[in-house]
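A protein chain is absent from this complex, but the other protein chains hold their places.
Note that the chains are named A and B in the order they appear, and that numbering of residues resets to 1 at the start of each chain.
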Amino acid sequence: MSSRILPDFELLLPQSVPEAVELLAAHRDRITVMAGGTDVMVAMKFAQSPAQLPDYLMSLEHVPGLAYVLFDPDKGLRIGAKATIAELLAQAEVKQHYRALWNAARTFATVQVRNTATVLGNLLRASPAGDCSCAIYAIGGTVALQGPAGRREVDIDDFWLSYGVTARRPDELAVELILPPPAAGSRCAFKRMTRTNEDLAKLNVAVRLEMAGNTCVDARLAMGCVAPTPLRLTKTETLLKGRELTAEVLQSVAASVPWEIDPIDDKRSTAEYRRQVSGVLLKRAIQEACGAA
Amino acid sequence: MNRETIVGTSAPRVDVRDKATGQALYAADIDLPGMLYGKVVRCWEHAHARVVRLDLSAAAKSPGVVRVLGPQDVTANRYNSSVLDLMVSEQMHDMLGDIEDQRIFTDHVKFQGDAICGIIAKSEEAAERAAAKVIVEYEPLPVYLTADASKQPDAIRFTPEKPGNLAFQLPEPMFPGHALGGGDVEAAMRDADLVVEDVFYVPKQKQCQMEPHAYIAKLDSTGRLNCWTSSQMPKLVQAKLAKLFGLPMSLVKVTPTVIGGGFGTRLGLISEPQACAMAMSVPGHAVKLLTLREEDWVISPSRHPGKYWMKIGFRKDGTPLACDARFENYKGGYYLDASGTAFTAGAWLGGMYKFPALRYKGESYFTNQGLTGAYRGYGNPQTNFVLEQLIDRACAQMGADPVEWRKQWHKGVGDDGWCPGVTYPSCALDECLDRGAAAIGWSEKRRQYAHQSGTVRRGVGVAVMNHTSGAMPMLLEHTACTVKLNEDATAEILFACSDMGQGSHTALKQIAAETLGFPFDHVQLSSGTSDVAGFDIGAHASRTIYVGGAAVKKACEDVRRQLLERAGRHLQVSPDELDIRDKRIFVKADPARAIEAETITRAGVYHFIDPATGQAGGEPGQIQGYVSFFAPHNSPPFGASFAEVEVDTETGEVRVLELVNAHDIGRAINPAAVEGQLEGGIQQGLGFVLSEEMYYDGNGRILNNSFTDYKMFGPSDMPKITTILVEDPDPVGPFGAKSVGESGLVSPVGAVANAIFNAIGIQFTEAPITPEKVLKGILEQGVRDYGSIGGAH
Partner (left out) sequence: MKNRDITLHINGEECRLNVAVNRTLLEVLRDQLGMTETKYGCGTGECGACTVLLEDGKAINSCLTLAATMDGKRITTAAGLSDFGRVNHIQQAFIDEAAIQCGYCTPGMVLKTASLLATNRDPSDEEIRHALEGNICRCTGYEKIVKAVRKAARTMPAPAACGAETCTEVAQ
C-alpha cells in the first residue's frame, strides 16, 4: 500500500551538471535523481520499506540546458535529459525520421504524463515495458553519462543490465541520448498491445530495417514485456538480413520469435498469450515499416 | 401530446455550476476548525489471519499523535455495513438469516484490508507516520478464495452462525427446495427437443467512483455524534450508527455531502463506524478520515463474482420449456448483502422470459476475497452474461433470429415481474428491439456476417433485460417528503434521498415545479440533514425518480390542493374548477377570474389584524405539504442493446464499433439526464464483459487495486453510442416515468458477448472476455462462420 504523504527526504536542487554530478558522488546510493518525476513519485509513494527510500532527492529542475531535442541530418538526434515526451513529439523531424519513436511517444501514457515524463527517464527506469525504450532499442543509439571522471557514452545495446538496473554508475548523471542519423532506405515502426488504449504495454515491438529495394540489408528488432529488460531479437534478425521480404520470410520470422523470448504471467497478460501473438505483432510491425500495412 | 411544460425538458442541472468551477464540497474538501486526522491501520499482509499481538505503544508516542485506538478502545458491538436488514421485517430478517459480523477493529482478519486499529493525530502526516509504528503480529490462517475452497468440511468457519461458510441460500420457507420459480423443471427438460447448458464465471467488478471515500465525524458539546458522509442513504446510516454506538437517533446527525459517484459502493456504511469511533474518543474535535485510492478499492464492497450454471430446454419450434440455474457467488470475508444479489440475479432471470418451469438457486459463500455488496445492476449483469448467451446459442442451433425469438418470448404487460404477484404494468420492449435493430442495421449485418473470410471478423449481437423501479415488494419502499411554501409563493422541498450525480434532484425539482404550476427556479429541493429530513431509505434499486418522484409529486399535490382550496374560497368556486400556471390560480372556464398564489401565501404568513377594523385579510397559516409514501407497485424498465464488434482472429483482440442502447423508460423527466445514465451504463457494461476484473494472488492479496492495473474503457476505447429513449408512459410511475439508474449497463454485457459469437462462432463462458481468452478459444475451436452453426442462417 502506498502513502498519501510522501516519505521524508532532503531535496537537492543543483544549478548545473557539474554540481549534480558532485552531489551524486557525495551521496551515491542514498540519492534518487528526478527529472520529470512521474516514475520516482509513484515509486516513493509505494515504497514497501524504509530501505527502498532515498535520503536525498535530486531534482534537475534548476539545471539549465538539458531540455533540448536537436536534430542534425548528419549527426542524428540528440535528446537532453530533461526533454519531455511532449517536447519530443513537438519536433517535426522526429515524426519524419524516427517514426517508431514518434509513434511510441504518441501513445505513451497520457497528456499530463507526456508533459512531464522525460525520454531519458523512460530509459533509466529500465522497465521491460517502456514504449520509448523499445523504439529506441530498435533504432539504436548511445546514452551519454557524465561522471566525476568525465563523460562516457554507452551503446543502448549495453545499457540495460537487468530489471530496473542500467549501466549508469551511482555517481553518473545521464545527460543525453544520441540517436543515429537517418539513412536512406532505413525504415522503422513501432507497435504495441494494451488492454485499453491508455495502458502500459502487454507487448510492444519496434523494428528498424535497412532496405535495398525489397531486400532487407540489415535489421534491428526490439521487443518489450518478454524478458526482464527490453529484448533484441538477434536470432530473428538473422532471418531477415539479406533476404527479400516475401510472405514466406515473414512467416519464418514470425515463427521464430516465440523461441527467442521468455515472457511471464503478470497483471497485464500471460506468458502463453505473449508467445502466441509475439510473431504476429512483429510481422505487422515489419509490414508497417515497409509501408505494406 | 403531453401537456407538461417542465417535465420532459432537459432542464440544466441544479448542481453543475458549482461542479464546473470546483466549488462543490465533497467530504474531503470540508475543513473544520481544530480538525484532527484519523488513519485506520489495516492488515495488508494477509487475507486471513488472527492478530496475536498488537502493540500501539510506539505509535502512541509518535509526534503529533492524540489517541491510538485498538479493538478494546471502541464499542464491542457488531454491525452489518449493508442496510438490507433495515429494509425487511424482523420476521423476514430472521428467515433470511441476516447477521451482524463486522467489528470496528478486528483481531480476526477475514480479508486483506480488514481494520486493526486507529490513529488520531494533529495532521495527516503525523497519523501516517504513527501508523507505520504500530506493531502487529499475525498467525496466518488458510486462505479460501472460492466457494469450493471455503465450503470444505475442514475449512475454518468465518462465523459460528454460518455452518459450511454458506453465508446465504434462498430460505426454505419462502423458496421450497431453496429455489425460486415454479413448475416441474425435470419433466419439462425431458420433453425438450433442445437443451443448452453451461457453467459460466462472472467477474468481480469495481465501482471505481471517482471520489475516494472520505468522512468527518465529531462528538459535539451536546453529546450528539455528527457524521459527514457521502453515503447514498443518509437516513439509514443515521439508524445504523445509532444502533452501533447505542445512541438514540436524536443524538446522531448525518450530514450528506456532495457525492462523487456511487454506483452502489456507498450503499450503507463503509468507514463511518471507524470515523465515528475515533471522534467519540476526542469529544469536541472533528476527525477527518481520508482513504487512499488503493485502500478504497479493498475496503468498499464490489460486485459479486462467482460460478453461474444454467440449463435451458426448448421445443424445436423455439418454445422455451424450462430454465434451471444456480449462481454460487463468492462473498468477501463478511456477510453484508449476502442475501441481496443471490436473490435478485434469479429474480431478473425469472422476470425476463416466459419459462413455464423455472428453478433458480442462489447461494453466497464466504471467501477471503475483498468485500462484495451492491454494485449498479445488482446481480443483473451476471444473469445477462449467462442467460443471453445461452439464448443465442439455442437460437443459432434452432435457426431462429435472436431478435424475433426475444420478441416472441419475453414477458410483458400482465406477466409477473421480478416477484410473483407484482405484474408488469407496462412494457415497450418490442419497440426497443425494433428501433434498436433498425439503428444498428441488424438484418443486413446478420446476413453479411454469417459468412466471412480474412483475419478480421465482424459480428452484431443483441441482448435484452428487465430491471426494477425500487425494490417493492421485497424491500421497504418508504419515502417522506415535506414541501413548504414561502410567503412569496416559492417552494422549498425536503427530501432525504441523495443525488449521486445522476441528476435526480434536478428531475425531482421538475416534477415538483410541474405539479405545483410554479416556475422551475421557484422550487428548491434539498436532502437536508438527518435531523430535519423525514425518513427515506436512500438512493438504491433505481428508485429515486419512480418512488421518490411519486412522493415529491404527492407532497406537492397536497400543497396544490391547499392552495386551490384557499383560492376557491376567495374566488367562490370549487377547487376542481381551478388550475395553476406560472403561480397564477385561475378558473379554467374563465381564466380572467384569477388570484396570484403569492396573494394567498403572503396573507397566510403575514397575517396582520387591521387595528381599525379588527379584521384580517386572507386566510392564516403557512402552507406545507407532507407525505409519508409507500410505493404501491413496481414498474420495471426494459431495455435492448445491440453491439457491433470486430475481432482480430490473429490476436484475439475485440473492438466494439457501435453500441445501441434502446430503453423503455416510461417517460424521460429529464431526457439529457436519462441519456447520461444509459451512456454511462454502457461504459461500465463494456468493462464487465471485456476488460474489468479484480484479481488476487494465491494468498488473497489483490493484484490490481489501481487505475494502472485495473482497466476501464477510456474515452478512446468507447464505441459509437446511440441512445434510444422509448417513451411509453407507465400507468403507475410519476408522469409515466420508470427507472433508468442501473439498467443501462446490463444488456450491453450480453449484446457484446453475442456479437463476438456472431463474428467468430465461439461463445465465451468467462467474463471479462479478454484477448487471451478469445485467442485461446480460436486456437482450440477454430473460427467458425456463424452461418455454419446448427440451423443458423
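By definition in this document, contacts are C-beta pairs under 8 Å (C-beta built on N, C-alpha and C of every residue); 3 or more make two chains touch, one makes a residue touch a chain.
Keep in mind that this is a model prediction, so the values were computed, not measured.
Novice: Check the options B:Y215, B:F263, B:F385 or B:F757 and report the residue that touches the missing chain.
Specialist: B:F263
Novice: From the list B:D85, B:E211, B:E644 or B:E658, pick the residue that touches the absent chain.
Specialist: For the chain that is not drawn, the touching residue is B:E211.
Novice: Who touches the missing chain here, A:A86, A:V217, A:V249 or A:C290?
Specialist: A:A86
Novice: Considering the whole complex, which of B:M92, B:V456, B:V605 or B:I721 touches the chain not shown?
Specialist: The one listed residue touching the chain not shown is B:I721.
Novice: On chain A, where is the contact patch with the chain that was removed from view?
Specialist: Considering the whole complex, chain A reaches the absent chain at 2, 4-13, 34, 37-38, 41-42, 45, 57, 59, 61, 86, 109-113, 115-116, 197-198.
Novice: For chain B, which positions touch the chain that isn't shown here?
Specialist: 10, 12-13, 15-26, 28-29, 31, 124, 207-212, 258-263, 290, 292-293, 500-503, 672-673, 675-676, 679-684, 706-708, 712, 714-716, 718, 721, 723
Keep this in mind: only the chains that are shown with their structure count from here on.
Novice: Which whole number of Å gives the spacing of the CA centres of chain A and chain B?
Specialist: Their C-alpha centroids are separated by 44 Å.
Novice: In the complex formed with chain A, which residues of chain B make contact?
Specialist: Residues of chain B touching chain A: 42, 44, 124-125, 128, 290, 292, 294-295, 650-653, 691, 703-704, 708-709, 711-714, 716-717, 770-772, 775-776, 779.
Novice: Under the definition above, what is the set of chain A residues touching chain B in their complex?
Specialist: 1-5, 193, 195-200, 267-270, 272-273, 276-277, 280-281
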